[in-house]
Structure formats: structure tokens, C-alpha cells
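In what follows, a structure is listed as C-alpha cells, so that the remarks can point back to it.
The complex is shown incomplete by one protein chain, all other protein chains being positioned as in the whole.
Take a look at chain A:
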Amino acid sequence: MMFDAIRFRDDFPALSTGQVYLDSAATALKPQPMITATSDYYRQDTANAYRSLYQQAQRTTQQIETTRQRVAELIHATSPQQIIWTKGATESVNLVAQSYARYTLKAGDEIIVSELEHHSNLIPWLIVAEQTGAKVIKWALNDNHQLDIAGLKQCISDKTQIVAVTQMSNVTGYQPDLAEIVKIVHANKAVIVVDGAQGILHSPIDVASLDIDFYLFSAHKLYGPTGLGALYVKADKLSQLAVWHGGGKMLKTASFSGFEPQLAPEKFEAGTPNIAAIIGFGATLNWLKQWDRLAAEAYTLSLAQQAEQDLQSISGFISYRATTSPILSFNIEHIHHSDMAVLLAEQKVAVRTGELCAQPLMRRLNCSGVIRAAFAPYNNQQDVLRLVNAVHTALDILR
């Protein structure tokens, strides 16, 4: 199947503003079917889920479960019961930390966290370490800014209970070898938590065949709505998760002397879910099926590569891009990233700049921040050209 980049781009109304959108790693743009489904829910189908018996309410419940099924299929979970709705990747990590780690960790146990991680996959571990007396251990990058297996072997031990690693860095776009990592983690009787926040957009994942214990992502980074995320939990871990938030619909029976929780996933979904978002995301996932995602990714990569190549001619250009990364983070010697950001914004080129919620990685890369152009399949050659020209114009002003 060929990837029809023009037709793909046409599905994103936000692109009609003329802005060059290169901030897809912060949040991806939304395709028309998602927007339509969300607005239809608010315009004509509004109803709560799991509660009432009238038609809309029943349909709403049905749609939520259909979307759960689509997420399961997307990441190759064996059952939709393993998919828990959350607010996003961040809340998913916190759920694992507070419902799993908090009850399994003992003083002296260790949590290995890679040096690449977004704060969302670091701070929840620091919090639970503080609560339990466990320690967070850094899995350092090697000289090529990669996570090598030797490095993991160096820090893993029989004290290690959890290893937390990203599927794809939000700064360099580097993707660690998850298959190898999982093997070592499991050989050491630890569990693996994979942050799929960036990977979900670019790399199809098979959580079952990779044997991942916890996998999580945010819908908004996969052409979906904000305020929604998912947490996948491997079947044998699901029963070990303690209740998290208490409230409506997470229980079977309640009285003043106690309650009996529901089974997963409802057990972890107290209160009214983000219905509009789930319905919108269902539409996104349905729309996504028509595209050859590998071909789309190959196309996206070619754009990032071309941008890097074209910028390489600038003296002092420093690229942090991993090979085969759709994300191009860079700096230009003696130019402050925020100066570049202001002047790119002036030229309607949307990029992200700064620490990118990854202060430890910034320290490792020896910089106070970067400029990040994150490509997606709705970008095109024209976007690359406008970025490159805008950088030159900015330099012309700044130098």
C-alpha cells in the first residue's frame, strides 16, 4: 500500500491556517472524523455511560467499550479488560506507581529509570521511592546517547523490582531495543513499564509478544483528544493492582462498613469517564485503520532526515536526532534556543523549545534546552523548506 500524503494531510483542518506545524511530539493534530464524532456526542448524543437504560446512554456505553477494544487491537493486547482509561500517560504512570509499586516495593528495593525519560516517567517513581524507602537508579546513556544492554546489566540486580523506560525519546527520538530489555528485566524477576507516549504515534507495538508488563500512552499524541490516556496491564499483574481512586462505578457493593471493588478495568475507573474523548478517540482509531502506518512513518522519517541534512550546512549546527527518528532536536552554537523559538514563531513555524520536560537528559546533552521540530505524516516538503528558511532568516537577524 502506498502512502497518500496529500490525502492524509487533507483530513486535518488545523493545517488550513497556513502555519507550519512541527510540534506533533507535544500534541498531534486532530483528523476531521475525530472532531465530528466529538461534536456529535455533545450536539445530539449526550448521555452518561454505564448507568441509564435509554438509547443514547446504552449507545454511549457501547462506544466506550468499542474504543477500548480498538485500543487493545492497536497495541495487540489479548483482552480489552487489560486496558484502563486514564487522563493520559502521566496519570497512567502514577497509577502504576501508586497501585502496584507502592504495595510491592520494600525499603532497599530499586527502580531503574533511564536517563532518557520525560519527567512523567521519573517523578512518579521518585514519589513512590520516597513512600516505600526504595531507590531510583539511573540507567545512563552511552556515548552515542543510546541505552545499551551493557548499561542495563550494570545497574540491574536482585534488588531491582521495576524498570521504567520509554518506547521513544521525546527529545532525540531514540527507540531502545525493547525486546532485549524485556528479556533481561524478566530474567531478573523485575517488571517493565514502557512509556509509549511518543512511540504510539510512530511505531506500532505488540505488548503481548514483547511480554511488556505495563504500557501506557496519551490519546492526544495519537491524533486523539486531550484528557484521555490508556494503561495496559499484563493479565497476571492486573490482579495485583490495588484500588486507586474511589468513587462511582468502581465497586460492586458499598455500605458504611466498606465496599467490594469491581473487577478490572472498571475497578480503576472511578467516576464518570471522559466520554466525549473516548468517543472521539474511537473515531480516530477507526480512521487510522485505513492508513499504512509503516509507509506513513517512512515518509515522516524522510522529512526529518531532509530537514537535518538541509540544516547541517549552518555553522555550529548541533543535531540530537537519533538515526531513524522523526523528531529533530537541535541547537546552533552561540544561539539561545529561546531566541530561535521567538523568531520561528514570528514566521509561523510552530516548534517546541526548552528542556522538553527532560531536565536530566538536557544535563546529559550538555545544554539548557533545545529546539525541537517533530514531524508527522501530515507534514510535507514545503514544511521542511519553510523551517529551513525560517531558521536562516532567524540567524540572519541574530548573528
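Here is the rule we use: contacts are C-beta pairs under 8 Å (C-beta built on N, C-alpha and C of every residue); 3 or more make two chains touch, one makes a residue touch a chain; residues count from 1.
Note that in this section contacts and distances are computed from a predicted model.
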{"item": "Options \"Cysteine desulfurase sulfur acceptor subunit CsdE\", \"Xylose transport system permease protein XylH\", \"SufE family protein\" or \"ABC transporter ATP-binding protein\": UniProt name of the undisplayed chain", "value": "\"Cysteine desulfurase sulfur acceptor subunit CsdE\""}
{"item": "Option touching the unshown chain, where A:Arg59, A:His76, A:Arg102 or A:His336 are the choices", "value": "A:His336"}
{"item": "For chain A, residues in touch with the removed chain", "value": "336, 338-339, 342-343, 345-346, 353-354, 368-369, 393, 396-398"}
